[in-house]
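Here the complex is missing one protein chain, while the rest keep their positions.
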Amino acid sequence: MQENLIRTDLIIESIEVSKASGKDAKITINEYTEDDMKITEAIVTKDQEASFGKKAGTYITIDTSAIVENDHEALLKIQKQIAKQITKLMEKHKITDDMLALVVGLGNANVTPDALGPCVIEEIFVTKHLFDLHPEEIDRDGFRPVAAIQTGVMGNTGLESAEIVKAIINDVKPKFVIVVDALASRSLNRVNKTIQISDAGISPGSGVGNKRKELSKDTLGIPVISIGVPTVVDAVTITSDALDLLMRHIAYNLKNDDPKNNLVPVHMSGKKDLENVELPDEEVRKSLFGELGLLSNEEKQKLIYEVLTPQGLNYMVTTKEIDTNIADLTHIIARGINLALHKNIN
Amino acid sequence: MQENLIRTDLIIESIEVSKASGKDAKITINEYTEDDMKITEAIVTKDQEASFGKKAGTYITIDTSAIVENDHEALLKIQKQIAKQITKLMEKHKITDDMLALVVGLGNANVTPDALGPCVIEEIFVTKHLFDLHPEEIDRDGFRPVAAIQTGVMGNTGLESAEIVKAIINDVKPKFVIVVDALASRSLNRVNKTIQISDAGISPGSGVGNKRKELSKDTLGIPVISIGVPTVVDAVTITSDALDLLMRHIAYNLKNDDPKNNLVPVHMSGKKDLENVELPDEEVRKSLFGELGLLSNEEKQKLIYEVLTPQGLNYMVTTKEIDTNIADLTHIIARGINLALHKNIN
Amino acid sequence: MQENLIRTDLIIESIEVSKASGKDAKITINEYTEDDMKITEAIVTKDQEASFGKKAGTYITIDTSAIVENDHEALLKIQKQIAKQITKLMEKHKITDDMLALVVGLGNANVTPDALGPCVIEEIFVTKHLFDLHPEEIDRDGFRPVAAIQTGVMGNTGLESAEIVKAIINDVKPKFVIVVDALASRSLNRVNKTIQISDAGISPGSGVGNKRKELSKDTLGIPVISIGVPTVVDAVTITSDALDLLMRHIAYNLKNDDPKNNLVPVHMSGKKDLENVELPDEEVRKSLFGELGLLSNEEKQKLIYEVLTPQGLNYMVTTKEIDTNIADLTHIIARGINLALHKNIN
Partner (left out) sequence: MQENLIRTDLIIESIEVSKASGKDAKITINEYTEDDMKITEAIVTKDQEASFGKKAGTYITIDTSAIVENDHEALLKIQKQIAKQITKLMEKHKITDDMLALVVGLGNANVTPDALGPCVIEEIFVTKHLFDLHPEEIDRDGFRPVAAIQTGVMGNTGLESAEIVKAIINDVKPKFVIVVDALASRSLNRVNKTIQISDAGISPGSGVGNKRKELSKDTLGIPVISIGVPTVVDAVTITSDALDLLMRHIAYNLKNDDPKNNLVPVHMSGKKDLENVELPDEEVRKSLFGELGLLSNEEKQKLIYEVLTPQGLNYMVTTKEIDTNIADLTHIIARGINLALHKNIN
């Protein structure tokens, strides 16, 4: 339970948690906006690992609602942004244009919200066999040798994904790995909206609660660039998110002299940035939400978890439009990777 | 908004709502258990329609966790139960063994949680063409003429499903219709767990909030037997369900002399039937949940709806395992229909 | 058997047959090349129907190897060409920009070589519902109301496709129909290479030997524009084609003073346009092929048919790459239709 509640695949969620918990992790964070995407670059150092609870490395987060809104204009910008960020990490690790890349798709092709990895692999522009079989015909400048594999999932293969990747690496000897996986989010608001690109490594299926052997430079011996998107969220998360927003909503109405009894529904108001509204003070929270209002987020989550789980209600859920969401994500991530790996593609 | 909160496709949810609202709808309800399935048979009369807010007719509800638990033993029992209940409704409407049946699959084949109807149609044993082309070869005893169509969804066809069905009926002249559709639930606890069989008619896509022209004896002129399963639920529902359970959980702990401060997580307790635990009294609710604790379910839902919707967070969600859930549902419903339509199948 | 041998869905094949048979059908034929596509426009008049064995109307044939060669440059040109030819037929039938269109996809979505119709429907830009529900919001200029349906196949629906279409037309009242279907070819050389656009009507599944009720202006009462592509061919066809080419190959070698004994394989020669090489004269044919060499194409086909069929060997076959071929055909035909129906798309 603990780790289920505390663990998250997304750095921005870890940052929120550490903020909420009061103790500042002091990790370097650089936020900026580009092409209407909010980009967050966080760097965790070796000695922050323990205190912050995330592996050392660079974590780039791209926030966009283009996928859930199926906005094709914006999707084109995202794939360029993905390519740009992957390239940045490749440069950080001194990966040159002729180095062999292995692209790995994690996840279950038969479970739609978990099929992102396998789907992306289908669209990767692989070239290793061309370099091997017809070296002469290849216009080497602008293209690098690329191999790609789907690991499948343990339930279907009987093998750890990390085990399969390691075996291939020992034999094929790529110079770096790019891994794609679907993740879990601690916020409904991030499902199919957040793309995290990192060189800190990734643990297959950690999102869905059954943590597997990690894929990282430590375990594989070569740089690992991971691209993850949260596609599922659990019922506990949805509920505690809603409760939190509910309290901020009240606080907002109070500050804006809304009718006294703030729990009586008022006319639908336009979207306001509730997440940045401060919570009401203790006294107000107590009067509106009783002792519930005095619990920390952690405590609220634990409580809801304890209530829903024995009822068999802590489902992992995904969006009703998951089929199209995965299709859109597949295209932008695959193209982003292809653009980063082959200078001559456009 | 109103209707979104009040409307539901499931009779048992309407019953709960009317109970909660205090006013007893006095509709006839017959509950019993068979093969470990809880069966609820409710009958709404013409003159109860208005007060109760559901069309007149017989509503049979089969409750089972066999699908979410992928329990193949139990699945076999359900398909027999489905056949039995369909047969009962066919007898109620004096449908004889030689009458032409039209089976209709509603929904979008490309949206997994909405694909139940189209998938079932693929497995219906159709025979009309055999009766038409080789009447002599047909062993008429034990088989009836059956036709089947998928209507697709308005977004892909530009046509109302009801319009397509009406057109086919006018031309093909079936004696009755069996309709299969995916529904929405007002409770996470019913998603992929409840099968509703009714002769009161059905409104395509009503589940997902865009109500379409109804398919019923009134609109089509022949008996309509509908089979619906809730496969999606919205975030508002999940949250208010959880809040409600949370309060009952506290009440339960209080009654059982649990440690005083009931909001501090206690050790995980086994599954208890929280839904049947009474809520704590006003005073306790007030002290634990403040004014929030005093709201009615309706009020709580409206409030949460008002908070989540402007934030674009009132997602329709489905289970992570929706692919296998739909596959299992498809088999049991298709076989249930085939068994009911053709006496000679087994 | 007879009809199986004589019937073909492609006008160019009927033309060849009638040429081969000596008697000239005297139908108007206009051949030209555009964007590297060979376009053949044939017009059959009412009084030629009987003698020529094809329904009266305009038949446009687009020949291209872009699909089998997966040539994306060329594919773009074809979709423009398809749009152009559909537009021409729409003008011939005085179809104006605001008239409601019904697009019909024939065939079995679960049988890859027969899935062209259903696949195309998935990509049609339908608008009727928008015109119906939000007439005010529609920029009527540049868009027309369009509806689209898949009829499925008799084996799955129990209904004739023509019956379903007729029922929808009676109810929805479109002003014209566009039908898409996969056909059979009498030549391996045309499979996935020939696109036939016509206003003479079409018979679902006629290609695969089980002729169904025809869809045409005669039967539906409104103009019917059909788009067909041969995706299957039978073993008899492949064999007799090869035998015919074999004889022309010999003739070619003779004319070019190739080594005397022409049946001993010579070095692989580059592609020559064998189809336009004349057959060797009787005497030579007799000495090389015996009595077999004296048979007409019809006779040869009948003979092979009689040999293979009782052996259960007259399979309908398709290309190994049928999956990608159908995908490519789907895109160009769907886009071609969308371009023709909506002036404002590009």
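We just call them A, B and C in the order they show up, numbering each chain from 1.
Just so it is clear, contacts are C-beta pairs under 8 Å (C-beta built on N, C-alpha and C of every residue); 3 or more make two chains touch, one makes a residue touch a chain.
Worth saying up front: this structure is predicted, and the values here are computed from it rather than measured.
Among the displayed chains, contact with the absent chain in the complete complex occurs for A, C.
Remark: the omitted chain is touched by one listed residue; of C:48, C:87 or C:189 this is C:189. Taking the complete complex into account, C:232 is the one of C:12, C:37, C:60 or C:232 that touches the chain left out. Looking at chain C, the residues touching the absent chain are 1, 65, 110-114, 188-189, 191, 208, 232, 235-236, 238-239, 241-243, 245-246, 249, 261, 263-266, 268-272, 274, 285-293, 295, 299, 302-304, 306-313, 315-324. Think of the hidden chain as still there; on chain A it touches residues 110, 121-122, 126-130, 145-150, 152, 154-160, 163-164, 166-168, 170-172.
Here is the rule we use: only the chains that are shown with their structure count from here on.
Contact topology of the protein chains: linear, an open path with no closing contact.
The most distant chain from chain B is C, comparing centres defined as mean Cα coordinates. Our note on geometry: chain A versus chain B, Cα centroid distance of 34 Å, whole angstroms.
Each of the following residues of chain B touches two or more other chains: 110.
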